[in-house]
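I'd like to ask you about the structure that follows.
Here the complex is missing a single protein chain, while all its other protein chains stay put.
First chain written, first letter: the chains are A, B and C, and each begins at residue 1.
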Amino acid sequence: MNEVGSATRSWTTSELLTIMASRALHDGQIVFAGVGVPLLAATLAQRLHAPGLTILFEGGVIGPFIVPGDLPPSTNEQRCTRRANMVCPITDVLMLLQRGFVDVGFLGGAEIDRYGNINTSFIGDPDHPKTRLPGSGGGNDIASLTHVIVAMKHEKRRFVERVQFVTSPGYLEGGASRHEAGLLAGGPEVIITDLAELGFDPVTKRMRIEALHPGVSVEDVEANTGFDLDLADPLRVTAPPTDRELEMLRELDPDRLYIA
Amino acid sequence: MNEVGSATRSWTTSELLTIMASRALHDGQIVFAGVGVPLLAATLAQRLHAPGLTILFEGGVIGPFIVPGDLPPSTNEQRCTRRANMVCPITDVLMLLQRGFVDVGFLGGAEIDRYGNINTSFIGDPDHPKTRLPGSGGGNDIASLTHVIVAMKHEKRRFVERVQFVTSPGYLEGGASRHEAGLLAGGPEVIITDLAELGFDPVTKRMRIEALHPGVSVEDVEANTGFDLDLADPLRVTAPPTDRELEMLRELDPDRLYIA
Amino acid sequence: MSGYEALRSETALRNRSLHEKVVSLEAAAALINDGDHVAIGGCMMSRTPMALLWALVRAGRRDLTFSRSIVSSDGDIVVASGIAKKVITSWFSQGIVWGISRVMRHWVESGTAEFEEWSHLAMGLRYRAAAMGLPFLPIRSLMGSDVERRLSGETREMVCPFTGEKLVLVPALRPDVAIIHVQRCDPYGNAQIDGLQFMDIDLPMAAKRVIVTTERIISNNQIRRSPDRTKFPFFVVEAVAEVPYGSAPHECYGLYEPFFRHMDLFAKMTKEDPERGSRDYLQRFFYEPRSWNEVLQRIGMDDLLTAASGGRNVHDE
Partner (left out) sequence: MSGYEALRSETALRNRSLHEKVVSLEAAAALINDGDHVAIGGCMMSRTPMALLWALVRAGRRDLTFSRSIVSSDGDIVVASGIAKKVITSWFSQGIVWGISRVMRHWVESGTAEFEEWSHLAMGLRYRAAAMGLPFLPIRSLMGSDVERRLSGETREMVCPFTGEKLVLVPALRPDVAIIHVQRCDPYGNAQIDGLQFMDIDLPMAAKRVIVTTERIISNNQIRRSPDRTKFPFFVVEAVAEVPYGSAPHECYGLYEPFFRHMDLFAKMTKEDPERGSRDYLQRFFYEPRSWNEVLQRIGMDDLLTAASGGRNVHDE
């Protein structure tokens, strides 16, 4: 377990990401969530401050009920449908993104760049890749059609000037380029890492630090980022995970499948 | 009851239309049928010579089972679903026509013309109609997307040189005009009336008499048609309704809702 | 702002949270505004939200446009009562067994109400396009017909860039309000439909707002026991009203058949003089009754029980 924190409390990177992501969700929203950190974050939010939050799964599930300790292995198996409000074909649940019913989707990735573009397809030249990654899944659709929260570990090799392959579009080349490409809605809103929360300048669409986690400096973030970051003004400091958040989260994943 | 026939047997116009139409259906076909003559014809065919015939209803029904004496009032109510193999949305059952799974559809109409175009929308100028008719329903889709059997009463005011409004396209202006308009499949195959069976010249697509019902002359047909008809060579004479056909049909509609 | 951007902002502003939204029939009708485009769920004589139409007629709504896959006596009611200025559909009459509706003919032929005609599949694809967040869907029918010609300006033709084939594009139809009658719905709006579904999966996704009338309100727990029977989700629904026999004198699958004797009465009353006949019918069954129960009372117990005895799960036999 990779633990950090104060003298009295400690948490893992995954726990930190999950708790910070849960705080980014608001009551009444409809959230497209993958398993792991996203699902735990959404469920945590439901139980703490957003009882009217609705979860959608890519496998074709609307408003399921997550049972602590019996988490689904992906968004496509029967555990995902537990006490759902509705199940429907995959194409139709993804269409909710295009129709505009979804407030926010969760993404992770192997790489993210200055404009929030995400790569989950190739490391190296796509024609002769060093690593073939699993690919888009619904990632391209989520990133193209709705607002996105990204949760990932803050490492220099992951935060790069330009991703080697744009699987899921962020603001493309910045400025109005996303809109000009024909993507008329959505876009990355917040990047949550183990060091900070990052957002985007409203005009240039360059990534900037919005808030630092407790005990983290701007230099720490810069040292783990492969490009120059702008700074929001004022720069906030996030509140550390509370006992309540940590306890509730550990109840949801008692076997520490996703929060170890 | 409008009875005709030989000394020993007699039948109504609707009975004749239904029986002749049932003979035009083949085993293994998939038939898009409305209520009334089409449904009775399809059910009769199933019971006499086409046990593997499948009926589709516009309301969204695949392979229902028709109960004698309990006929549905339209293709959109629960009686239509009786012991069906599948029910599905209207748009999807109509899509079967576009996908090519349907062999033949049944149509009637207020007017039909030399090229098999059908009008079920307006009598008179559409902007100031003498009579506003109920309209296309699925008629335009059936006529555009599959082969069609038309069953209607043979009257001069119904068989016209040019329909006042093309609700459901036949061969449009004849020749290749249907294909050139973008309709790449289907087209009217046979027109069954109380006097004759009519078809279309393979090249000009002009309507022609293919067969006369027993006791009917070419002159009888011409006298009841508003345009010049071509003649198929050889010109057949249909076999009159058999006792078995008439008995079976009357069993299906004991209250004579549709065969009176 | 482009069409899609407007769609997105409008949709984003809707309250899509899981919350209770049960209202009275009259309160549901009050959510519909003069001039709205109202899409009617069900088809023909099946699952017509007749009680809600009754409330709309009584509320004296004006200048409504109605759309529906196929229109039966519901269409007669909305034109004869004067609440509709336009009906967009593929087929409009009372029903095959009653001949051509004299009411439809009178109001449409006199130019008082417009009847805009599309093919049935075109209606379905127009709703589906809107449900998919698309500006259009392609169709292979309509071509060469006067139906398309008369709609000129509404459709487009395109040459397929893959095959070179001609296709017609039918524009998304995005109603201001969809009104849908279902067998079961929970207080949040999760709606379950038995039997024929018609266009009622696409319609609620297409519309800007959705009002559901339901034979019974059931608990969310009951919905969650069979989520694969939920046909549209709570977050598209704005209001839910419980109205037993809310589709009378039309049918509701599994519960009651059309009230055939009452439909005969309506056809008979409006056959000779559609204007006076509808006025009398509306007076007796729409304006005088002060509640939907009173409408049912006037239709009568005999008709209701006959319809109910014919209404059952016909698959069980």
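Going forward, contacts are C-beta pairs under 8 Å (C-beta built on N, C-alpha and C of every residue); 3 or more make two chains touch, one makes a residue touch a chain.
Keep in mind the model is a prediction, meaning the values are calculated, not measured.
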What chains on display are touched by the one that is not shown? A, B, C
Residue in contact with the excluded chain [from C:Val23, C:Val97 or C:Leu134]: C:Leu134
Omitted-chain contact residue, chosen from A:Leu94, A:Ile112 or A:Val148: A:Leu94
Touching the absent chain in the whole complex: find that residue among C:Glu10, C:Glu165 or C:Asp302. C:Glu165
Of C:Gly75, C:Gly144 or C:Gly195, the residue touching the omitted chain is C:Gly195
Could you list which residues of subunit A touch the chain missing from the display? 34-36, 58-61, 73-74, 76-84, 87-91, 94-95, 97-98, 121, 126, 129-141, 143-145, 165-169, 172, 177-178, 181-184, 257
Hey, which subunit C residues sit against the chain that's not shown? 2-4, 133-138, 140, 156, 158, 160-165, 167, 169, 171, 194-195, 197, 224-228, 315-316
Which positions on subunit B touch the chain that was left off? 27-30, 51-54, 61-63, 65, 81, 83-87, 95, 98-101, 103, 184-185
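In this section, only the chains that are shown with their structure count from here on.
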Touching both subunit B and subunit C, which chains are there? none
Of all the chains shown, whose C-alpha centre falls nearest the centre of every protein C-alpha atom combined? C
Need the CA-centroid distance for the pair subunit B / subunit C, whole Å please. 29
Go ahead and note the Å separation of the Cα centroids belonging to subunit A and subunit C. 41
Taking the mean of the C-alpha atoms as each chain's centre, how many Å separate subunit A from subunit B? 59
Counting only residues that touch at least two other chains, what does the list for subunit A look like? none
